[in-house]
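Heads up, one of the protein chains got dropped from this complex, but the rest are sitting where they should.
Think of it as A and B in the order they're written, each chain with its own count starting at 1.
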Amino acid sequence: MAPLATGRGGVSRRSYQALTIVAEIAVPVALLIAWQLWTVHAASPKFPRLSTILVDFRDMWLFSQFGTHVVPSLERIGAGFGIAVVAGIALGIPLGLSRWARLAAMPHIEYWRAVPPPALLPISIVLLHSIGNVQKIAFIAFFCLFPVLLNTIDGVRGIDPTFIDTARSYGMRRFERIRRVVFPAALPQIVAGMRNSLSLAVITMVLSEYFSSTSGVGYVLLISKNTFQFAPMWAAILLIGVLGYLLNVLFILAERRVLAWHRGWRAAASV
Amino acid sequence: MATRGDVAATLAAPERARWRRDRLSLRKLTEALVFTVSIAAALALWELISRTGVISQKDLPAMSTSFRELWSLVQTGDFWKAFGQTVRGWALGLGVATALAVPLGILLGSSDFAARAFRVPIEFLRPIPSAALIPLLFLTLGTTIKSEIFLAAFGAFWPLLVQTMYGVRDVDPLAMDTGRSFGVGRFERLYRIKLPSAVPYIATGLRISSTVSLILAFTAELFMGIPGLGQKVNYAQAFGLEKQLYAYALATGFLGVAIHLVSAAVERRALRWHPSQRVGAA
Partner (left out) sequence: MASRVARGGFRLMLEVKHLGKTYGTGEKATHAVGDVSFSVEDGEFVCVVGPSGCGKTTLLKCIAGLLRPSNGGVLLRGKRVVRPPEEMALVFQEYGRSLMPWASVRNNVLLPLRHKKLPRSERKRLVEDSLDAVSLTRFIDHYPWQLSGGMQQRVAIARALAYQPTTLLMDEPFASVDAQTRGDLEDLILRVRNEYDITILFVTHDIDESVYLADRVVVLTHSPTEVKEIVPVELPRPRDQIATKELPEFAQLRAHVYRLIKREQSVGEPAEPTEAAGVPHTGTPV
């Protein structure tokens, strides 16, 4: 995809590359500096200096309140996401394989996937009579189910029939086929759904904790706002952003290893 | 199993058309039947669970009760006022996001350099759950519709930006080279070749963003007491009005489904004439 040197108005390829790398570092740094300068200038308690926020960030999250709040939040994300993935795949594979099951399930899937999660927050509390871990995990798991489920169904439906014919011609029975052919073949699509599900998990976690909780990052966010502690509030926002970013990065790294074959295969097929 | 394609291919044209038509109408009938029965069964189950007390009626009002409540609400002006407020917040949030994300996306997508320079900030800001900004909004824009629009727009902005960028970058290089070799100017190349091929991506982005915008508009109403369906839900829960709670939740659900259906239909139209189709369920 590299353009010809001449297409860049005479700038050579080498210096273009160097310039890009400089820009990749310079732009974020410049934005951070601008943020700091603006907050110093504004001198408003609601917008504390970036430097103050960072200090509070370090104090709170590394590592004094890590155990009390970050860990529960991560646990909820982990459990909710985990349940959603297992359920999504376990339901999605049979639904993908059977047209009738799919027809019967579709109205429900299409309805629940379109309901805005916060609309069910109060109901989840009323139904489960609690604001504890179970309620939060159930809430997270319920909504994170759908991206995985839908993508699993699509992935299974999109499998080339020749793979299935091959498995059948070698006498593989249904369960064996699902395990060794259907699941790996649908995996790239399933993983795409998992990625969406993960970012949804972070959002639903924050929402459920902010709405009503006794621990967790969302809870800290709420409390610091209510007690007008702005720097800690910003530090909590920052942490949520960092958590979302890190989880995403970790996921992409894991995906790269698990789906290395898929990239190679696609690259070879496009030649 | 032989595909319908195999069979269809071996028929002569008029036979083929007739065969397709007959199969299609029978199939559509059975599909509609299964669809309806499935929904009816679920609703019946809800009614059963609640009436028999498996889950107490205080926690889960019966299906008939909830729908009756919804029906009576729908006849009040109050309901439609709240409904309209949510729709307004959703629409304005989506509109602002589109107005910002599409031009910016085209700009960043067209310039390799710009895309790479801004990659890190975008990758960092993208995953921030907009919900985390609610406290900030309390302090700055306050509990007004401005907060709702800001939140909805902030959330809807990112998927649309990213999708627009992908769309502009995914142009078939052959089409661009052809344009260049015919001396088509840069700007014209942009709106004659790049934009049309980016439209399906933008349509996908719009579908995702309209869902996100609704979620956030509702969230703002729920958490900040801004007038709308979210506020009604919060109110109902706070005062222990279960029937209303479920009725409003149902109404919100239906609104969500309606928005999803419309945006998915638009996306499908846009995808239909694109040579290579790309779909990802969100």
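The rule we apply is simple: a contact is a pair of C-beta atoms (placed from the backbone, for glycine too) under 8 Å apart; a residue touches a chain by one contact, two chains touch by 3 or more.
Since the structure is predicted, the reported quantities are computational estimates derived from the model, not experimental observations.
Touch with the chain omitted from the figure is made, among A:112, A:163 or A:251, by A:163. Checked against the full complex, the candidates A:63, A:228 or A:261 give a single residue touching the omitted chain, namely A:261. Although one chain is not drawn, its touching partners on subunit A can still be listed: residues 160, 162-163, 165-173, 176, 180-181, 184-185, 187, 261-262, 264-265, 268-269.
The rule is short, and it goes like this: only the chains that are shown with their structure count from here on.
With centres taken as mean Cα positions, subunit B sits 18 Å from subunit A.
Every residue of subunit A that touches subunit B in the complex is listed here, in rising order: 3, 16, 19-20, 23-24, 26-28, 31, 46, 100, 103-108, 110-111, 113-123, 125-127, 129, 147, 150-151, 154, 161, 192-193, 196, 199, 202-203, 206-207, 210-211, 218, 221-222, 224-225, 230, 233, 236-237, 240-241, 244-245, 247-248.
Touching subunit A in their complex are the following residues of subunit B: 1, 3, 31, 34-35, 37-39, 42, 55, 59-60, 112-113, 116-121, 123-125, 127-136, 138-140, 211, 214-215, 218-219, 222-223, 229-230, 233-234, 236-237, 242, 245-246, 248-249, 252-253, 256-257, 259-261, 279-282.
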